[in-house]
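What follows is a short report on a single structure.
Of the protein chains in this complex, all but one are displayed in their positions.
Per-chain residue numbering starts at 1, and chain names A, B and C are given in the order in which the chains are listed.
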Amino acid sequence: MISAAIVGGTGYTGIELIRLLSAHPKVSIDLLTSRSEAGTRADEIFPSLRGISDLVFSDLGDETLYALQKCDVVFFATPHGVAMKQAAALTQAGVKVIDLAADFRLQSLADFEHWYQQTHSCPELLKTAVYGLPELNRDKLAEAFIVGNPGCYPTTAILGLKPIIEMQNKQAVRLIESRIVIDAKSGVSGAGRQASLALNYAETTDNFKAYGIGGHRHLPEIEQGIEQLLVSQFSQQVRFLPHLVPMIRGMFSSIHMALTEAGAGIDWQQEFEDSYAGEAFIDVLPHGVYPDTRSVRASNRLRIAIHQDNERGELTVLVVQDNLVKGAAGQAVQNMNVMFAFDETLGLNAAPIVP
Amino acid sequence: MISAAIVGGTGYTGIELIRLLSAHPKVSIDLLTSRSEAGTRADEIFPSLRGISDLVFSDLGDETLYALQKCDVVFFATPHGVAMKQAAALTQAGVKVIDLAADFRLQSLADFEHWYQQTHSCPELLKTAVYGLPELNRDKLAEAFIVGNPGCYPTTAILGLKPIIEMQNKQAVRLIESRIVIDAKSGVSGAGRQASLALNYAETTDNFKAYGIGGHRHLPEIEQGIEQLLVSQFSQQVRFLPHLVPMIRGMFSSIHMALTEAGAGIDWQQEFEDSYAGEAFIDVLPHGVYPDTRSVRASNRLRIAIHQDNERGELTVLVVQDNLVKGAAGQAVQNMNVMFAFDETLGLNAAPIVP
Amino acid sequence: MISAAIVGGTGYTGIELIRLLSAHPKVSIDLLTSRSEAGTRADEIFPSLRGISDLVFSDLGDETLYALQKCDVVFFATPHGVAMKQAAALTQAGVKVIDLAADFRLQSLADFEHWYQQTHSCPELLKTAVYGLPELNRDKLAEAFIVGNPGCYPTTAILGLKPIIEMQNKQAVRLIESRIVIDAKSGVSGAGRQASLALNYAETTDNFKAYGIGGHRHLPEIEQGIEQLLVSQFSQQVRFLPHLVPMIRGMFSSIHMALTEAGAGIDWQQEFEDSYAGEAFIDVLPHGVYPDTRSVRASNRLRIAIHQDNERGELTVLVVQDNLVKGAAGQAVQNMNVMFAFDETLGLNAAPIVP
Partner (left out) sequence: MISAAIVGGTGYTGIELIRLLSAHPKVSIDLLTSRSEAGTRADEIFPSLRGISDLVFSDLGDETLYALQKCDVVFFATPHGVAMKQAAALTQAGVKVIDLAADFRLQSLADFEHWYQQTHSCPELLKTAVYGLPELNRDKLAEAFIVGNPGCYPTTAILGLKPIIEMQNKQAVRLIESRIVIDAKSGVSGAGRQASLALNYAETTDNFKAYGIGGHRHLPEIEQGIEQLLVSQFSQQVRFLPHLVPMIRGMFSSIHMALTEAGAGIDWQQEFEDSYAGEAFIDVLPHGVYPDTRSVRASNRLRIAIHQDNERGELTVLVVQDNLVKGAAGQAVQNMNVMFAFDETLGLNAAPIVP
């Protein structure tokens, strides 16, 4: 059993971590913190946890900071900018850090500071951080001390493009044209657990809208994924437009590409199946089966469907995941499994909830 | 054309008043106020009003207060406690006041102060206020200067009980046993347009709960309706339990009663039909037709279904309305129509929106 | 490991059984049947099961019937009237039967035939069937060969009334008046997985309605629970009115009672806590905490809140459960655990899904 702490456990990724780790056979949650709810039992805030967890929120004071250093792993389910302030002390104490916010996602300091409007407090540590997408970075994660858990949209985008960019690199010829349109849709829980007029039920339900139209923080992360993680040999321009769907959980990314003649020569269904053959959490759907978000509800699986139309020169990749699981807390647990050399699926095998 | 003002136009009852009055053939909205949004066009806050209204919110400063006194009628779509501070000046200037909050609903000062936790600022005016339920108070409303627009739940409760209490009074014998259970359900818009964690989409949707379990402000208003408006000769004890339904609009009150032997002798379906025969906005559904809330969506109609089971000695009255229309803004317009001797249905004839 | 079969696996209780049993450490699902989908993989119908189950639906032909007799337990997730035709052959072969439909719920043949409009095909077996509510019938279940898994509403009603009726029996004096109002609300999945205009999304969402107003099949089951299971010494008349809530899962029963003077002398909060102290799946919420349905989503827990108002002589019991879990498939698995002397919570410990 390893000893885990969750810093900032009152948000949706926080409760999802509690839910997943409480059922994990090799993890004990020994510490849970919250500035606003210090002293309160977690199951008072979330009655769904009654009988599941008897944890009490601690404040993030000196005593807690000291206790964190005794843990094996600390998850930060906090706003952007919190983890980077604690990471140095923790890693020096040999504690592994998994940040579910953005502090360790973007390798470019300039990008981080531009998009998140704050100075990075530990740029040297940032260089050692590993981007927590096991399907790309499994080896590095096994050695990592700091992991930047990916954003939800970038997870779908990068995994939806990986077999294509890799094949393009391998063949050293353009298979898709330069412009990629990622028209993405998220459930409302992605906006976090907060009091907000815009998220009020009566404002949000029976309604659909786009947001982040002029630029969303996940765009540079997607671009980094294509350029640095997948090391695309060809420039790819991404138009990323997120939308808000009146549903609690779920993310659906429709990725539109134009095939070159060379690209049309490839059987992309087969290529995706081969590329992800060994991945426990990536499910390439059979030809003609199309995904819906509920098919991954409350699960760490991400499902991909391919539609290739050579006559029109189109390739469409549809990617679904639960934004709170594979898009956040589940992926964090998967990263932890890799970091501690556990079976990667440990604690993550539960079936999706349908209906 | 009469000149109307809406004080506090940024809530859901405010926008509903703008929607209804903008289409009313005898009303011009000349003034719209909001502390928080002074200087802003209404259609910036509510883009649905683009092309419908070019009103700009005014602050509630001296100039506005003076302008209000030039209007024929002022609607208060404000929190409790605002209208009572302005009502004296307005009525002295000959302006009619319709308060959609609770300042002029309860005749008992003690009840008001107990349930709303504030001192009433114009108790003498309260005595002249008329409870704005046209189906009960039509004559008084025609002469009224101050109208307390009913709460949404009391509208369903009082109209659902009226034919029964009246018949019981008429026959001077108990027709229903003393205990009445009103198990009521409301859409989320009833909680108002506000930033609130409890009303966050991800907290509210796919979820159902009761609230106000230990006592809700609408209970004394229902009791006042039975005892004072309907002048019940028999004591009736009410258990009122409201619930929150994951839907935007709509209110459904299930009223459970036990029939006495005398009560079982009455054909309640017929009795309700007769009692409401002349009412434009009360629809007693035929025997065996049961209501759903969408059948009144965005409409001022209130529909009632009767289920009488003499074998079990049960009488169930089901009442539906749109909480923002007959339960708030529509009823206010209906009251206005009566107060200004317009056709009572003017501006209120639009069909419900289905689906 | 025991060998289990699910007859009729294409409905919502069917897929829920597959989900729960696939994760059960002592059960192997060896057979899955469906008339309509014979030959199809379950994960083609329910893509959420991809990677979870590779079962294929069998037809209910002779070969399958023979194979069923080799199982240790057979779950019937079929329409009413199917299990009673197979039960004799199975029990003769030593197979335990758990019927999630109504064939073995009502002990009274007359009631069964009146409410379900069919003749019972094995009245002698019915006498040996045990009503599958472990919190009442644990001992009998340990010996049972045929179990009638309770209806969803009766589960909430009987468990919400049990401590009261038992205390009333014990004290041999009326604690609540004779008339009980159960105003119950269910999510839409309770209506089953079917093509139906009334259940079409555009008909059902943003809408609320009552149904079964003149009489619902679960009423005689609730009455049987009070009279025969709880052996109430006093007659209790129940008004049961179910409603449809626009949510997928969840059931909320508001039970309204009037306290007698003797009843007001009891601390019902304490009484419920004591009564259910040892029950793993019954959670009596602390005083002042009120339940919502999502707090039990996808979980076998049932939560109860008590509101006692001696001044008004009222006792309100609020009960929530997931209609597909404690209200159906989860309770069936709990029954199986008892029948096979497994730990009663095996396979049923997963935390509710929130948000």
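In the analysis below, contacts are C-beta pairs under 8 Å (C-beta built on N, C-alpha and C of every residue); 3 or more make two chains touch, one makes a residue touch a chain.
Here the structure is a predicted model, which means the values were calculated and not measured.
Only one residue in the set A:199, A:226, A:245 or A:302 touches the chain that does not appear here, and it is A:245.
Across the entire complex, the residue among B:1, B:109 or B:353 in touch with the chain not shown is B:353. The chain omitted from view is touched by exactly one of A:1, A:142 or A:210, namely A:210. From the set B:80, B:162, B:218 or B:294, the residue in touch with the chain omitted from the display is B:294, counting the whole complex.
The chain not displayed touches chain A at residues 179, 181, 183, 185, 187, 202-203, 205-211, 213-214, 237, 239, 241, 243, 245-250, 252, 254, 256, 258, 290-294, 297, 305, 307, 309, 312-314, 316, 318, 355.
Those residues of chain C that touch the chain absent from the view are 12, 187-189, 191, 193-197, 199-206, 246-248.
Residues of chain B in contact with the chain left out of this view: 12, 15, 18-19, 22-23, 46-52, 189, 193, 205-206, 248-249, 280, 283, 285, 289, 291-292, 294-299, 301, 303, 324, 349-355.
Heads up, the rule we're going with is that only the chains that are shown with their structure count from here on.
Put simply, the chain closest to the centre of the protein, by Cα centroids, is C. As a whole-number value, the distance joining the C-alpha centres of chain B and chain C reads 39 Å.
Computed from the mean C-alpha positions, the centre of chain A lies at a distance of 47 Å from the centre of chain B. Shared contact sites, meaning residues of chain A that touch two or more other chains, fall at 12, 189, 193, 205-206, 248.
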